[in-house]
Structure formats: structure tokens, C-alpha cells
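I'd like to ask you about the structure that follows.
A single protein chain has been removed from this complex, and every other one stays in its place.
The first chain written gets the first letter, and so on, giving A and B; residue counts start at 1 in each chain.
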Amino acid sequence: MHSLYMVLIDPFVQMVSAPDLFLQTIWEGLVAGVLYALIALGFVLIFKASGVFNFAQGMMVVFAGLTLIAFQDLGVPAPLALILAVGVMYLMAVTIERTVLRPLVNQPDIILFMATFGITYILIGVGEMIFGGEPKDVNTKAFMLPQGSLEIPAFGGFVQLQKIDIAAAIIAALMIGALAFFFQKTRIGRALRAVADSHKAALSVGISLNQIWVIVWFAAGIVALVAGIMWGARSNVSFALQVVALKALPVLILGGFTSIPGAIIGGLIIGIGEKIGEFYWGPLMGGGIESWLAYLIALGFLLFRPQGLFGEKIIERI
Amino acid sequence: MFYREAGQYKTSYPSDMAVFPIAQDRIGIGLILAAAFIFIPMVASDFIMSSVMIPFLVFSLAAIGLNILTGYTGLISLGTGAFMGVGAYACYKLTTIFPGVNIIVWIIVSGFFSAFVGIIFGIPSLRIKGFYLAVATLAAQFFLQWCFVRIPWLYNYNASGAIEVGTRTLFGIPIVGPNATPEVRYYVLLCIVVALTWIASNIVHGRIGRSWMAVRDMDIAAELMGIKLLDTKLLAFAVSSFYAGVAGACMMFLWYGGGEASDAFNINQSFNILFMVIIGGLGSLIGSFFGAAFISMLPTVLKFGLPAIGIPLSGATAEHLIHIMVGGLIIFFLIVEPHGLARLWQIGKQKLRMWPFPY
Partner (left out) sequence: MKFRHFALGAAAAVLAGATTLTAVPVQAQDTIYVPLLTYRTGPFANSGIPIADGMHDYLRMLNERDGGIGGARIVVEECETGYDTKKGIECYESTKGKGPVVYNPYSTGITLQMIPKATADKIPVLSMAYGLSASAKGNIFPWIFNPPATYWDGASVFIRHVAEQSGGLDKLKGKKIGLIHLDAPFGKEPIALLEALGKKYGFELKLYPVAASDMQNQGSVWLNIRRDRPDWIYNQGWGAMNPTAVKEAAKNNFPMERLVGVWWAGGDDDARAGGDAAKGYKSLNFHAAGTNFPVIQDIQKHVVDKGLSKAPKEKVGENLYNRGVYNSMLIAEAVRTAQKITGKKAINSEDMRKGLEALDITPARLKEMGMDGFAAPVKLSCDDHNGHNKVYVAQWDGTKWVKGSEWMDPMKDDVMPLIDTAAADYAKSNNWPARSEACQKGS
């Protein structure tokens, strides 16, 4: 009886009795969700256009962040460093397209997935050799990212909003808006969508697959760079950060591999869900349930919609 | 010239359906077994035994398990590491509760526990497919790994959360524990691997294997042909997890010899085994061995082999270079032969049949 009370009633009593903490939990979940969504976006972009499940996305986040910091450490002013880092991401996209994707065109998905694992290995080796293994701090001042926090009194307590988190949410929103515009309104965006629908049909109307792949990998690189800066500003950039990218996977299956709005809404559901779960139910099980709760939430949704919330419905014919 | 089936007539159905229909293949497999049982223990040093051969065999077993699921049934799983962990912890609990029973029995029995857990996490596979299923199996990976840390009963309330492997003997010879020599552990492991491979080969070539492959190629069509999808898929999960569980128990007891087990069965392990299956060749038992050799041996061989032949590599730089080389080789092999090393093997055999007069 007591344990039932602890599981079913007590968490809600806590939510009501300390509404400021409840709000804070939701805010933390929101921020985490936005950041998961940012990483998930990188996956979605590549999956949509080339059907590749890019295992290297997490490593690209780390690599992009470290490149930027390395340029800054060399004394390059922040805006120029940003441009140079974007340039490196472009070079990376071209290299990957030339050496990995082009020779593997028309192979089964799982082979391409495997190839991205090879890319991860290479990025780890190259990255550690160039940048070293120490965690690096993002110079928040140079990017004019705000620091400190706002404390909003609420319900007799307070809700603390980190300015950097607010900035992260705004930048992520802008990023997503820009990507949506790019996909819906521009010529390249239309070409990308055409490729996503059917490679062969796109080729037959004269769309260059190679070019499209460079563009999506480049776009994923930029998303990775932004994600790297944001995570880096919250903690720091180190090779351990790549495991955080695994958190984007439940977001992906929840939202659907091919949907940009899915990545965002999935991110928010996972972020808020896991924070509330960990905060209110975690202590009952000894804590740390965050590591698998996201997958369980996603699995729950998946049982009802096997292709994710916004994924394309798979129609199977014989 | 020597490798040709000309003149070998099949006079009965069983001989026609044999796994190795050609006499040369049977000789070949005999030679490989002879090498594994006699030649390698004779020439290999303790280091090669314990750091190259034993890990290779453990991973081969795990790769066979995953190949049954991914290669033969078409279900991608990223939870192999955790299923291995279930086997290891089950074996540990069994041998501490019943220390009188021989450890080899428990290593095999622990596979059944793993199979049971595998069935539970396999249930969603009926609705979820492809990469969606892969990510869903990550739920198993993370949940089970959390259990390994959070349920102290599993590691007998050990203060360090470690599995402690005492000495266990067979006919008076220690086969598990610090006093067991690498040779003895290798032989025990080799016997387990050979036996289980033989069983797997019979399963995949028989009725069950065919129904798995039918499901892999198109599950709706398979259903229309009268194959029960749920039963078939869950059976694949069970058998696959059984192999993974035995591999996990072998890993802890015959290779690691105890220690911090929760960390040994992490997500990277699951990825590694999936990659062994892919690079070895999906739907090929021999490919599982190739893949395990490639992924598990290559870094070790590069790390200790290169300095030994005079290429000075040391410390961190070596590690970075090895990462780059392994990554590069993976991509290289995928480009050369996307169907895995097993296909290269087949092509080689085909070439050999024509040799020396190819047309």
C-alpha cells in the first residue's frame, strides 16, 4: 500500500506542493530537449537525403566544437574562427562524400551505417591527435553568449533560468526555422526533398546526387557545430560528449527518422519526460533512471506508431 | 585443380544436403580444427593466447548469436552487450549458489536466462522494424546495464560491485580463475565454440533457419506462406540471446576472470559485435569468425605487432594512429566488398576452383 502510494500519488503531491520546482524541472527538460533535438536534427538531415543512419553525428559534434576552440586558441578572432570552422566542416563533407559515400552508392542501409562507424573511428583518431584529450572550454564571451542567470519568483519560490540556456533555445529555434525555410522554399531544398523521396526519380530529372550529399553532410556539420558550441558552453567540449549524442536516438525514433518537426517535438517530449521521471520517480528506484527512461518513453510511443510520431508511414507490398 | 567437385557423386539425399558437400571442404574444416586444437596452442605464447585467441573466440560466439538475429532473421539489435551481461551475471549467481556443479554446465545454462530476457525485449520486434527496432533494443541495453549496477543481489552485495571468480576445476585441473593457464581456458572455450557453432550450423541449415530467412527476405510473404511471425522472431531472439549469454559468461569466466562487469557490457560492446557481423558478412557463420577476427584482433595486432616489426609506435600517438587505421580499413573493406569478408572468402574459393585455367 505504502509503495503504491509512493509510486502513484506521492510524486504528484510533490509537484503540487512545490510548483516552483516543478516549473524548474520542466524548464530543465525543455532545455535538454532542445539540445537533444539539435543533435537529432543532424541525424534527420542526413537520413532524409541519403538514407544513411549517421553514427558519426555525435563525434561530429565533438569534432566541430574542438575545431572552433582550436582556431580561437590560435588567436583567431571569434567570427573568423566560426567561419574557418564552418570551412572545415565543408571540407569534411566533401571528403566523406568523395571517399566514403560515392564508392558505396546503392549499397544496403546497414553497410552505409557501418561505414559511418569507420568515419567515427577516424574522427576520434584525428581529433585526439590534433586537439589532445583535454576538455576544452568554449569562450562564451567571444561569441557574446550571455552568462549568469535570471531568477523569476514564482509560487513562493523561484525558477532559475540560465541565460545561456535561453540563448540555446533561441538559437536552436532560429536554426530550425532556417532549415525549414531552406527545405521548403529554396531550389536546393526542393532538390533535397526530391532525393529523399526517390533517388532514381531525382537523378532522372537532373539532380546531382553527389552535390546533394555534400550539401546535407555540410548542413549536418553546421548543426553539429552549433550543438557543439551549445553543449560546450553548458559544460565543456571533450570526447566524452559523444555519448550524449546517443540521447538523440530515442528522440529520433519518437519523432521519426525523416521528420524535422518530429525531431523537435520528440526532443521536447524526451527531454521533459526524462527530467520529470528522474526527478519525481527516480529516487524511488535509487536514481539514475534517466539513462534508459528516454528509450522506454520512445518505445511506448513506438508500439502505437511504429514509424515514429511524424515518420512516413511504411506501406508494404508483396 | 585440387579444389573441384568433379567426380564426387551424391547417391543419397542426406549427402546432397550436407553442410560440406565437397570432400575438400571437409578436409579443410578438419585442418582448421586441427590447427585450432593442436598447432595454435603449440606455437602461441601466453600473450597471444590470452589477449588474441581467447577474445577472438568469445567475440566469435557473440557474433554468431547476433548473426542469427540480424543476418538470418533481419532484425537489427543493439542490445547484444547487455544480453552477454545477463549471461555473465546468471553464471555468477549460479556458481555462487551451487558451487558444487561444474562451471561449464553453468556457462551453458546461463544462456537460457539470457534467452528468456531476450524474448521479453524481442516482443516489440513484431511491430517495429529496421533502424527503429535497432534503437528500441537500446532500451534493453541501457535498462539492463542499469540493473547490473543497481541490483546488488546480482553481484552478491560486493563492496566494489565486482564479480569475483574463484578457482573452479574440471578433473582436478583449474579451468577458471587466476590459476587456470591460458591454454586450459583456450581449450575449454574452443570446445564450447566448436560445439555451439556446429549446433548453429544445423539450425540455420534446417527448417528453422529457412523460416528465419523467409522472414528476413519479406515478412509479409513469409506470413502468407504460413510461418508464424511472432514465434519465428521470438525464437530468433531467444537463440541469439542464448549465444550472446554463453559468450558473456565465457567472457567473464574464461577471459576476464571476474572484475568490474557492469562496464564490460556497455553500449560499445553492442556496437562492436554488430560491426563484426556486418563486416564479416550478414547471414554467414564463417563470416562471424572473420568479423570477430577483424574487429577484436586488429587493434591488438596493430598495437603490439607494429612495434615488434620495428615500426616505432608508442603511447598515445599509436592509439590515435590505430584508430585512424582501423577506421580506414573498415571503410576500405566495405568498398572492396560490401557483403563482408565472407563474400571475399567465397570469391576466393570460386577462383580456386578455376585455378590454374580460368575461363
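Some notes on this structure:
Going forward, a residue touches a chain if its C-beta (ideal position, glycine included) is under 8 Å from a C-beta of that chain, and two chains touch if they have at least 3 such contacts.
In this text the structure is predicted, and so the values were computed from the model without any measurement.
Contacts of the undisplayed chain with the visible chains, over the whole complex, involve A, B.
Listed residues B:18, B:44 or B:352: the one in touch with the omitted chain is B:44. Considering B:109, B:170 or B:306, the position touching the chain not shown turns out to be B:306 (whole complex).
Among A:21, A:126, A:194 or A:296, the one in contact with the hidden chain is A:21. In the full complex, the hidden chain is touched by subunit B at residues 43-48, 50-51, 55, 96, 142, 146, 149, 156, 158-162, 164-167, 177-179, 256-260, 262-264, 266-267, 300-301, 303-306, 308-309, 314-316, 318-320, 323, 336.
On the side of subunit A, the interface with the absent chain consists of residues 18, 21, 24-25, 28, 31-32, 128, 132-135, 137, 149, 160, 162, 231, 234-236, 238-241, 243-244, 246-247, 274-275, 278-279, 282-283, 286-288, 290-291, using the contact rule stated above.
Quick note on the criterion: only the chains that are shown with their structure count from here on.
Taking each chain's centre as the average of its CA atoms, subunit A and subunit B sit 33 Å apart.
Listing the residues of subunit A that touch subunit B in their complex gives 53, 55, 99-100, 103-104, 107-111, 113-115, 117-126, 128-129, 133, 243, 246, 249-250, 252-253, 257, 285-286, 288-289, 291-292, 295-296, 298-299, 302-303, 306-308, 314, 316, 318. Residues 76, 124, 127-132, 135-136, 138-139, 142-143, 145-146, 149-150, 218, 220-221, 224, 267, 271, 275, 278-279, 282, 316-317, 319-331, 334-335, 338 of subunit B are the ones that touch subunit A when the two sit in their complex.
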